[in-house]
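The block underneath contains the structure these notes are about, expressed in structure tokens.
With one protein chain held back, the other chains of the complex are shown just where they sit.
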Amino acid sequence: MSSEFVLETRNLVKEFKGFTAVDNVDLKVRRGHIHALIGPNGAGKTTVFNLLTKFLIPTRGQILFNDQDITSLKSAAIARMGIIRSFQISAVFPHMTALENVRVALQRFEGSSFHFWKSEKSLNKLNDKAYALLESVGLQEFANTVTVELSYGRKRALELATTLAMEPELVLLDEPTQGMGHEDVDRVVELIRKAAEGRTILMVEHNLSVVSKLCDRITVLTRGAVLTEGNYQEVSQNPVVKEAYMGSEATTLEGAH
Amino acid sequence: MMTPISENTATKRYVENALRSERRHFKIYAVLLLLALVAPFVVYPVFLMKILCFALFAVAFNLLLGYVGLLSFGHAAFLATGGYTTGYLLSTYSGFSTELAILLATAASTLLGLLFGVLAIRRQGIYFAMITLALAQLVFFFYLQSPFTGGEDGMHGIPRGALLGFIDLQNNLMMYYFVLAVFVFGFGLVRRIVHSPYGQILKAIKENEPRATSLGYNVDQYKLVAFVVSAGLAGLAGSVKTIVFQLASLNDAHWHMSGEVVLMTLLGGVGTLLGPVIGAAFVVSLEHQLAQSALGNWVNVILGIIFIVCVLTFRAGIVGEFQKFFKKNFR
Amino acid sequence: MTDAIKPNYEQLKLTDLHAFYGESHILHGIDLLVRRGELVTLLGRNGAGRSTTLKAIMNMVGRRTGSIMINGRETIGIPAHHIARLGVGYCPEERGIFASLNVEENLLLPPTVRSDGMALDEIYEMFPNLYERRFSQGTRLSGGEQQMLAMARILRTGANLLLLDEITEGLAPVIVQKLAEVLIKLKEKGLTIILVEQNFRFAAPLADRHYLMEHGQIVEEIDASELSAKQELLNTYLGV
Amino acid sequence: AISNNEVRIGYLADMSGTYRDLAGPNGLTALQMAIEDFGGQVHGAPIRVLSADDRNSADVASSTVRQWVERDNVDMVAGMVASSVTLAAVRILEQNDKLGIVSGSAASSITNEHCSPNHIHYVYDTYPLAHGTAQAVVQEGGDSWFILTADYAFGHALEADVEKVVLENGGRVIQKVRHPFPTSDFSSFILQAQSSGASVVALANAGSDTTNAITTAGEFGLTQSGQTLAALLLFLTDVHALGVEAAQGIQLTTGWYWDMNDETRAWSDRFMEKTGVRPTMVHAGIYSSTLHYLSAIEATGTDDTQTVRRHMMDTPINDMFAQNGIIREDGRMIHDMYLAQVKTPAESQNEWDLYNIVRTIPAEEAYRPLSESQCRLVNN
Partner (left out) sequence: MSMIFGVPVAVLSGQLLLGLINGAFYALLSLGLAVIFGLLKIINFSHGAFYMLGALLTVVLFNTLGVNYWMALFLAPLIVGIVGVLVEYFLLRKIANEDHIYSLLLTFGLALVIQGVLTNIYGVSGMRYAIPEVFRGGVNLGFMFLPYYRAWVIVAALVVCFGTWFMIEKTKLGSYLRAGTENSKLMQAFGINVPLLVSLTYGFGVMLAAFAGVLAAPIYSVTPVMGANILIIVFAVVVIGGMGSIIGAIVTGLAMGVIEGLTKVFYPEAASTVIFLVMVLVLLVKPAGLFGKEA
């Protein structure tokens, strides 16, 4: 593998009409890590994700992926390079079956996505692979279910399966456990752990127990700027982080360990 | 490469379901084609040709609205471009080959479609509809002012010519089968597209565009291709229509025409393959029948009432409602 | 002494409440009673019907049968917009921030239904983020900020029966702690609160009682005092 | 012999759009009156009428007429207003050798470059419209012209004809402006007309374009400031809509007026009984031409197109519509036209008492002489 860091931002800035949502962020995500971006509400986490995937255009700064400058690329091109994001609200194709959802993602590697003269039967050869991916997130029973009919947690699982189908190098997850019951949270934690094999993950998460269980490295953002960085231990000890973000929770958590 | 037959039941069921519905559709198409082949012996062929031309137009339009979720309000421009190009070629150069004229006309609309598409494809929702409308209005103005179109009077007496040089299209029956063939080609193409790997991506884009983007699909390009194909087919419809009626007129370029095709498609069932065909047949027959009946001066009122009733009671369109009914009761 | 300030006054009483979305039958006979000044939670897994219960109270579902008494008044037959006027404040799980209004307009939007709501200053003091962003478009706020706004806006109306759906969702731990303090204060003021929560750790110390829901039914009612005794039961239902 | 033992007449007109009132449903009534008056049959063969709304669309016209002649064996098509409709219809009639009698259209090209052995243009055309009015106005001293033209074939034709007449009579055209069809706001054009300094402002348009322009001219005091307004095509229904107050004094050319003599009045009374309005020249023309057509069938005993047309051409028309009307070989029916002036409110006795006939323009003078014709049926 080429370099130590998969993703790097240099002096990344995003301004909205005089309001600086992201302020000179230098982020380095090490290959193979599960890296968390945490911080108080409105710190700019989602905005950073939007900048990385070009759903927003940076005001200033640089984004490097495998040492290559991708600041000027468009969303789809970035995805093709191997950076795939999931959304804060679950993103699926509602009137397609779970199997078809995953297949759409797999299709990209076929190079047949513009082949309008072929029958869609030519896609059947992807079925097994799609099925395997569904299996890996526990959705095998729902392969032929239309996605709208899936429950929230399952939609998230499907989204993850689709994301993995892209064989991304870097996965961006925005609050993957938001709105889930405890059981589901545990399932998703396992899923992410599994997905992380051989990949790098950058995630935003407010559930500190998830963060503490999963993440190798944590960057704390406040008011758009990096406050500190380190592993969970280091970060949760930091009095400034406690004050700005964790409150007394960090100590409680530790107690629970 | 041999596709290994899958071992697991879920994917097997998937493939079987697809096959079963394909077979059922195939039966329906076979019956319809048979009907279409004998129809001219029962119904006045020119009238049938009119239906087929509009049906092709609506099918082309539906490729966009029904399968990509793009409402174009400027499709008249393509219909008219197909028509005027054909008309110009056939009436200016005597003996010009009919099939070449059709081809060139289709190419011209396709090019225009590319131009429209490049300008419009980035806009969303109603803005897309309006920019296509605006562009079509500019095209309308061009045709209104250009001397070769005959302005408001239109182009008349365009020769039908002979197909491949020997099939006399002056004969209504010959002409009919030719139009039918063109229609079947257009319909088949759209069907193929919808059920192709590319069609799957279109469907994904329609369902959730940001997600498709984030999976690495350059959605604008996919949309653009669909737009251009739709424009080309609309042009083909216009071209054939011009040959059938031996005339090209500004009506084809007017925004009412763009509106009419929306109505046909919605009435028949948007996002279904046969919907636009049925819708076109319905609207054309209705207008035709009403215009000639004692209710002649109430045509608009009756059409208006039908639209209202359609929206209130069978919103999925004729074919769409039928499918719903079928799914509910027989499956 | 008027009814309304009597202790044990029945602020909300559901009897055999059924609710439907179109064809699908979601709630299957809910019975529930909340007295003035109580804070109760509805716990359960995803899809158990907790949000639907709140929506049914607000008349926001397709169809309802049974009885919903608010302040001693039957509301099963009255239109949705009359319910809030009985002093009910509802904070939806999807937040419902209005894109066409700025933050302050969002905040000032719900009409006051009773006189003793919080003042704007108090609210801004509680959520400084909102003060800072008060002129930006409502939906431009970050996820968590939107959650704060959704909560804050019903505190202004003076409603004395609050239906809160997953209000800690997506909030930073500090804010969650602050919200807990707010709820305690509101309780002290005598407000009645129904809390739908995933975050049991947040809800447990606040609540007087817990209702456990599954498949559109209430399967268990647990008093705060029995909590440790019934921990086992909770674990099986919630997987805590 | 009579084909299908039935004489079938198709009536094609705009039944619901902009040109509805000048022909439209009431034109059908006029046609039916003619058939009734004729006795409902010719040589024992019943006369059947089919009618259709052309929706001002060449497409609709073309498919309707095609079906009429190819499937329904229609012998003659009457009505026809918008020139695109007329041109589409007559092409098909020619291909199938059936007859068309055009009563609504204005374009003189219909019997000029577009003439055919299968149609007759009966009531009026742009040539007399331009000549009658323009000549009169120039002769009264209006020698500098501003022409406001509807930007489509009909307007262009009228404009060209007017310009020619103005120049021939020693006037000059200062400015020509083409407005989109249709336009509702004419204030800008009227202002242009006012500042052009022309003594005559001519309107080469029709229908609501004309009435709107006249209304606006009144509002902006065009005539008060000494300019003359000339509307080149006004139907009775237009003047009725404008009212004498707004339209008073306007000169126009018409092919017929209901209040010209006892005969016209008598027919108009019957018409009004059925329709509630007074007939336009088009209505009267439809009646007259249908009678003339049926008489020709009666006389020749056949409904064969060329025989009938020949006979129609050979027989002068003398009825309440025309005296000594002649159908020329180019298909143009020429008859006397009238220069009329809209009455003042004081003169007007009732809502339909609208015109003073100023003078009669003899047929030969009114229409484009055959010597200038580009019609292929005319050997020049």
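Descriptive notes on the structure:
Labels for the chains are A, B, C and D, by order of writing; each one numbers its residues from 1.
In this section, a residue touches a chain if its C-beta (ideal position, glycine included) is under 8 Å from a C-beta of that chain, and two chains touch if they have at least 3 such contacts.
Here the structure is a predicted model, which is why all the values come from computation and not from measurement.
Though it is not drawn, the left-out chain touches B, C, D in the full complex. In the complete complex, the hidden chain is touched by one of D:Asn4, D:Asn73, D:Gln192 or D:Thr223, namely D:Gln192. In the complete complex, the hidden chain is touched by one of B:Tyr29, B:Phe96, B:Trp298 or B:Phe322, namely B:Trp298.
As for the chain not pictured, it touches chain D at residues 16-22, 151, 177-180, 182-185, 187-189, 191-192, 194-195, 207-208, 211-212, 215-216, 219-221, 225, 235, 237-238, 240-243, 245-246, 277. By the touch rule set out above, chain C reaches the unshown chain at residues 58-60, 79-85, 90, 92, 96, 98-101, 105-106, 108-111, 113, 137, 157.
Residues touching the missing chain, restricted to chain B, are 71, 119, 122-127, 130-131, 133-135, 137-138, 140-141, 145, 255, 259, 262-263, 266, 297-301, 303-308, 310-312, 315 (touch as defined at the top).
By our rule, only the chains that are shown with their structure count from here on.
For this structure, the chains sharing the highest number of C-beta contacts are A-B.
Most remote from chain A, judged by the distance between CA-atom centroids, is D. In this assembly, the C-alpha centroid of chain C lies 76 Å from the C-alpha centroid of chain D.
Once the centre of each chain is set as its mean CA position, chain B and chain C turn out to be 52 Å apart. Screening every pair of chains for touch gives A-B, A-C, B-D. Here chain C touches chain A in the complex through residues 45-47, 93, 129, 133, 136, 140-145, 147-148, 166, 169-177, 198, 200, 238-240, going by the rule given at the top. Within the complex, the chain B residues that touch chain D are 44, 46-47, 50, 144, 150-154, 156-157, 172, 245-247, 249-252, 287-288, 290-292, 296-297, 299-300. Contact residues of chain D toward chain B in the complex are 15-16, 20, 24-25, 50-55, 57-60, 62-64, 66-67, 70-71, 82-84, 87-88, 91, 107, 151-154, 156, 181.
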